[in-house]
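Apart from one protein chain that is not included, each protein chain of the complex appears where it belongs.
Coming up: chain A.
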Amino acid sequence: MSAKLVMKQVTKTYGEGDGAMTVLNHLDLTVNEGEFIAVLGPSGSGKSTFLSAAGALLTPTSGEILLDGESLRDKDKGELTELRLKKIGFMFQSAQLLPFLKVEEQLLYVAKLAKLSPKEAKVRAAYLLKRLEIWERRNHYPEQLSGGEKQRVAIARAWMNKPAILFADEPTASLDYSRGREVVRMIADEVRSEGKAAVMVTHDERMLDWCDRVLHLEDGVLVEAHSLN
């Protein structure tokens, strides 16, 4: 089994001198293929910083991050953008679909960025949309969808370019309990069927049933939470 994400001694400090604030403090994490990990923590604990660093959006002050075996160190902005496109699938809070694209086009757009052939993209989009049971809504705009449907489109969009790993930022924040659980179950299903990995950041402890491991972000490091399950 290969590691999809490896974080070694990652530290992120904001500010300098006395006012410096260390958000990530020598954090270590390894996520293997087929693993679905949840990271818990109250707001302000550094979850966003953790996700940004892991997602190649933020360069850590020190430490090393490897995505699908590839080190993020010494990569310039353009290379990181390319890497995010090919290796990472993002799910944002409140889905964050583009309001002016129809459901199917949301997927075709990321495929187009990755220079997938239009024909291939169509097939892949249809496959994902059918599996996530949103195929009938493919010609709708996001404003016509419910919150749960939007997040399902977001899952499909995140998996579109067959990334190595999926990062989900509070995917259930805007959903009620049962729809939230449904969305998490779908992420877990995709991780298993595609043989990929996923990291979900959340503050909602009711959403953890399908996660392989649950970690707490405390004082800048991740702690295994045995007590919870």
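By definition in this document, a contact is a pair of C-beta atoms (placed from the backbone, for glycine too) under 8 Å apart; a residue touches a chain by one contact, two chains touch by 3 or more; residues count from 1.
By our rule, contacts and distances are computed from a predicted model.
Enquirer: Which listed name, "Ferredoxin", "Quinol oxidase polypeptide I", "Spore germination protein" or "Putative hemin transport system permease protein HrtB", is the one UniProt assigns to the chain that has been left out?
Expert: For the chain missing from the view, the UniProt record says "Putative hemin transport system permease protein HrtB".
Enquirer: From the list A:13, A:32 or A:48, which touches the chain that is not on show?
Expert: A:48
Enquirer: Using the document's definition of touch, tell me which of A:33, A:105 or A:182 contacts the absent chain.
Expert: Final answer for the missing-chain contact: A:105.
Enquirer: Touching the left-out chain: which of A:13, A:32, A:61 or A:96?
Expert: Selected residue, touching the omitted chain: A:96.
Enquirer: For chain A, which residues reach the chain that was dropped from this view?
Expert: That gives, for chain A, the contact residues 47-48, 51-52, 55, 57-58, 78, 81-86, 88, 90, 92-94, 96, 98-101, 105, 109-110, 112-114, 141, 169, 173-174.
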